[in-house]
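Quick one: the structure is below, questions incoming.
Complex shown without one protein chain; remaining protein chains in place.
To keep things simple, chains are lettered A and B as they appear, and every chain counts its residues starting from 1.
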Amino acid sequence: MSTSFDEAALASGDGSSRPVDPSPPLSPNPPDIAQRLEVAWGESPGLKGWFGSVDHKVIGIRYLFTAFLFLVVGGCEALVMRIQLARPDATVLTPEQYNQLFSMHGVTMIFLYALPILSGFSNFLWPLMLGSRDMAFPRLNALSYWLFLAAGIFLYLSFPFGAAPDGGWFAYVPNTASEFSPGLNIDVYCLGLIFLGISTTVGSANFVVTLLRMRAPGMSINRLPIIVWGTLTASVANLFAVPAVSLACLFLWFDRNLGTHFFEVSGGGQPLLWQHLFWIFGHPWVYAIVLPAMGMVSDALPVHCRRPLVGYTLVAMATVATMVVGFGVWLHHMFATGVPTLALSFFSAASFVIAIPSAVSVFAWIATIWTGRARITVPFLFFTSVILLFVIGGVSGVMTASLVLDWQLTDTYFIVAHLHYVLIGINLFAVVGAVYHWFPKMSGRMMDERLGRWVFGLMFIGFNLAFLPMHWLGLAGMPRRVWTYGADMGFSTTNMIVTIGAFLFAFGLLLFFINIWRGARAGRVAGPNPWDGPTLEWAIASPPPVYNFAVIPLVASRHPLWEDRLGDTDERSLFAEGFLLDQGKETLAVTPLDGEPDVILKMPGDSWLPFALSISLMPLFVGLLMHSVALAAIGALAALIILILWFAPHPATVQDEAVRVYG
Amino acid sequence: MRRARLCLAGALALGGCSGTPLGYMSGSGSESGDILQRIAWGFSAIAVVVTLIILLLIGAAIGVSIRRARREPGAAVARETGGLSFIYWGVGLSMPVLIAMAVWNFIATRAVAEAPAAPGLTVEVTGHRWWWEIRYRDPGQPDHVITTANQLVIPTGVPVRIDLTSGDVIHDFWVPKLGPKMDMIPGRTNVTWLEARDAGSYRGQCAEYCGLEHARMAFEVTALASPAFARWMAAERAPATLSDTRGQQLFMARCAACHTVRGTGAAGIYGPDLTHFASRPTIAAGLLPNSVAARERWLAETQAVKPGALMPQVELGDADRHAVVRYLGSLQ
Partner (left out) sequence: MKTAGIAAIALAAAALGASASGWIVAHVAQGRRDGVVPTNIGYQGPASVALGDIAGAAVPGGAIDMPNPYGTSPQAIADGKRLYQAMNCAGCHGYDGGGNMGPALNDAYWRYGGAPAQIYKTIYEGRPQGMPAWGHALPADQLWKITAYVSSLGGGVDPKDAVAALRGDRPPSTDVKAQPNAAEGGSAVEGQ
């Protein structure tokens, strides 16, 4: 059952009429059944269909689109900062402007880009990879997207008023208390993060339940793609971690507006409490924004190495282990705060330990390349560079794990270098590679390979030119979060090099977006499985029909489309035979561990409610920001009404339906 | 990538014997500084070596993989054995390296963090936005507090205990060539210690974001041999002399609300103590050298030099400003 794979087609990448994969999709899509399913699953006409869509693929692509938009905005903020820092004693920006820019750069990249982009991929891919027709809670899924967009808009509304948050993305008190930040800037930050936290929480809950229930029969827990492990781990972690930052922001907002003193020293409060609450969220969060990306590398790199991932079980366990240990290292962000050295030493030890599960993934990837048959495509280039950049970020991280060395390294540009190597190196490079890899599935067209190589070259060289010298800047003593530096400090030349690298990197990203645009318009038609991948998403058409699978497949291994060629099991996954759930908008729920069919789920149609709820929360948060009780009350009341409508029980008749099977 | 590496090597080479003023890879002036310097070099070397090894491994992997692909063209998909050994070997070799680094870390931490049994001198440093208040307790008369600003003078070869706190937001006391950094948190006293081995001048910098001019909150640590330190202490203890110059009159009228000059009626607590202002190496918290021209510039365009500083632009005519600068120059 191998597909006819056209190497030359990949290289040429022009709009030739012959698809890269001309064979029909493995999962059958008979016209009469397709028509019935289209009626049940199709998007409502007009605005309701656009604003009310609950299709996970639409929501996923919206997440990607919006997250990339925030990436560009955050990147522009960084470029302006780099212009200011290119020369010593420059006055391109005032200190206040610089402080707002670096704070919003952090908030945008970490909250509005890094997790949403991975949510977008997970949203799009999970049901396709799991053999299901949608996520567990489609309306909740839509809600998590609209809330994300609303929270992002709320945060950025502060810019035209010159009141963007300026306390850093970490917003340490007392600098962010009302005494030292009297304007609205930090109130925007607190309320914006609480707002965004709702989106993250509902999204995470959705992922967890989807994993437990919404799979094809036979998709047992040890057959899941690693991205599913990564996002699952991240989602469970977010459910525990996000409440900490929401609580911290709530306390800070209370301190600033209602006269409480959780953090206010004069009232008996503790500034360090903020740091604890923030970092017990912050550290698990940074793992939440890299583990799904590592999962994408673990799933897609093997496709381009023409072999399954080496050490699947070890990698899956390492993913979970990283997250678990990740809850036990948060004090390494506070090594210099004067907490007793004995206590800090435990966290230093844990920070060394956490390097080990990361090493498992790195060596698994190297082994996959070494024992495979590499196909040097653009996704391969990006995924391979992830390995190198991850290692650089990892070893600089091990240096900072050392308590005593961190007493020199922390709050210098060394940390800036480290965090960008792990965040850009693991998250962004993997995401760009994943776009090249799954763009054919999302749009039905290939992205141009030759332009892709230029994108890779510019991004790789630009990124390293920008961030490798930052290690030296940190060792030379340049502190962080400084709007300028003296000419006699010895940082000048290196900062100029960094700025040049940053612009080169940005240019590479610009070409990347041009590549996407051109591919969407006139890329070569892809067909169902242009890369000859092994997992379920490659068994359906590109782009997939709105209901994903007309016939629910039966899964027998980790690599359903490679079973013939791998030959390590006699069992075969079934595509041409399976549940045919076409009596309305239905999909299948399975048992959590073994993936045995359990119940038939009736799925909701398009609905205005998620969009309306997000809109109604805006006046609530703006009212709280502006101290307008009326506005806040309107928003709260509207939200309450919408929630009542949402949860209103329908007169549903529970039927014993005769299950139809195809084939 | 190669270009970046060359730049890195070149920059390191150009660093010279003492490196940059805030660098801690060279020019250490204390035993703690030496320990930190050694571990910084050691860990950096390990990091570079590990990166190079991985780079080679990736290169080799790609090479082997492409060769196999060329040998067996087509849509071949196969599960070659032996992959798991990479993980076992890789993680297995990483563990002793990590353990060694952790052990080195703990030994060095103990050496650096452990305060000596009896500090020879205790200094209280309080961080303000964006300057440093430094108070010595006179050992002979413990109720006597000698206050100065932006310059920490310590004797060499004597362990100095530093009590750190803040008068407003969180700052961080950091003298890279002498020791580790420590936060200054309002409502709490953190303790660090310094023992300078060599006499000289070491630059310090605030290392926790504290608002608008965090970038310009630096200070000087001046380490003097014990006799010189005693002389400095005696000079510092002495109050300023009263005079009747126009400069002093203007100072009393225009500056005394915020600044203190012991021995005169100027007793403001808002800004730094200026009693022996002219003996300091820098002004404006390490921003400008303490020269006549810099003092003129600081008074004439305060907000242009350090935008956001809490010292306002004081309106003085040229002649008046020269008089005040002359008076400041007399505060030795």
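As a convention for this text, a residue touches a chain if its C-beta (ideal position, glycine included) is under 8 Å from a C-beta of that chain, and two chains touch if they have at least 3 such contacts.
Being a predicted model, the structure only gives us computed values, none of them experimental.
Student: Pick from A:Pro30, A:Pro182 or A:Gly267: which residue touches the chain that isn't shown?
Tutor: A:Pro182
Student: Can you say which of B:Gln141, B:Ser226, B:Gln303 or B:Gln332 touches the chain missing from this structure?
Tutor: B:Gln303
Student: Going by the touch rule given at the top, which residues of chain B touch the chain that is not shown?
Tutor: Touching the chain left out of view, chain B contributes residues 253-254, 256-258, 268-270, 303, 310, 312-315.
Student: What residues on chain A make contact with the chain left out of this view?
Tutor: Looking at chain A, the ones touching the missing chain are residues 50, 65, 69, 73, 94, 96-97, 156, 159-164, 178-180, 182-184.
Everything that follows uses one rule, which is that only the chains that are shown with their structure count from here on.
Student: Taking each chain's centre as the mean of its CA atoms, how far is chain A from chain B in angstrom?
Tutor: That gives a centre separation of 37 Å.
Student: How about chain B: which of its residues touch chain A in the complex?
Tutor: Checking each residue of chain B against chain A gives 1, 3-5, 7-8, 11-12, 15, 19-25, 35-36, 39-40, 43-44, 46-47, 50-51, 54-55, 57-58, 60-62, 64-66, 68-69, 72, 75-87, 89-91, 94-95, 98, 101-102, 104-106, 108-109, 112-113, 129, 164, 168-170, 172, 174, 176, 180-183, 185-188, 190-191, 205-215, 287, 307-308.
Student: Report the residues of chain A in contact with chain B in the complex, numbered from low to high.
Tutor: Those in contact with chain B are residues 2-5, 94-96, 99, 167-168, 172, 174-175, 179-180, 265, 270-272, 305-308, 310-311, 314, 336-338, 341, 345, 348-349, 352-353, 355-356, 359-360, 362-364, 366-376, 384, 387-388, 391-392, 395-396, 398-399, 401-405, 407-408, 410-412, 460-461, 464-465, 468-469, 471-472, 475-486, 488-491, 493-494, 497, 501, 532, 534, 562, 565-566, 568.
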